[in-house]
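Some notes on the structure that comes next.
Apart from one protein chain that is not included, each protein chain of the complex appears where it belongs.
After this line comes chain A, so read on.
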Amino acid sequence: MFGLSFAFVPLYQLFCQSTGYGGTTKDKIDLKKIVDKKVNDKDRMIEIHFTSQANMPWTFKPEQKSIIVKPGETVLAFYRAKNLLNKPLIGIALYHVLPDEAGLYFNKIQCFCFEEQMLNAHEEIDLPVLFFIDPDILNDSRLTNLEKITLSYIFFESDSEIPEEYHHLSRAITPKKKMRFKLYENNRYLI
């Protein structure tokens, strides 16, 4: 199941580029509105589970197994990564939300994904995620019995050049010729 979602590594390139995705500039989410949004008076709680995977020589783990939240509340969660090598390493994280339908309501305000993160040799670092579940999830008929949402992150090593200052240290993994799929072009998915 994981393989299917993460098979398209080049996906990160789409998001790794500059700000606007597809050229659109979205207005910042107005959190005050979300927090005050009242959706029925459903008193439902959801348990968010955290999982992780690292396809590179980093240890990468969530720092809490789960957090219980109510839709509309902003939540802070942590992951932790450690570079096991004695040379700096750049990684990029992607995330996935299960069930898929819940992904629509899962909003990350700030995290550590999609942008490259460099860890120095043997460095260990906190990786926070700030998110909320859109209260509209309570009106989605497909998710009426939803009790659990799983957030999973996976780290890949980035192809990028290590900055000048670290040039004298060789790369951890020699970049191989990766198969590149053209996933997206002219605002359409090709696959």
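By definition in this document, a contact is a pair of C-beta atoms (placed from the backbone, for glycine too) under 8 Å apart; a residue touches a chain by one contact, two chains touch by 3 or more; residues count from 1.
Heads up, the rule we're going with is that contacts and distances are computed from a predicted model.
Selecting from "CHCH domain-containing protein", "Rab escort protein 1", "Sm-like ribonucleoprotein" or "Origin recognition complex subunit 5", the unshown chain of this assembly corresponds to "CHCH domain-containing protein" (UniProt protein name). Although one chain is not drawn, the whole complex shows that of A:54, A:69 or A:137 it is A:69 that touches it. Summarising the interface, chain A meets the missing chain with residues 4-5, 11, 15, 21, 26, 28-29, 31-32, 34-35, 41-47, 63-70, 73-76, 78, 94-97, 100, 103-104, 106-115, 117-118, 120, 123, 125-128, 130, 132, 147-148, 189.
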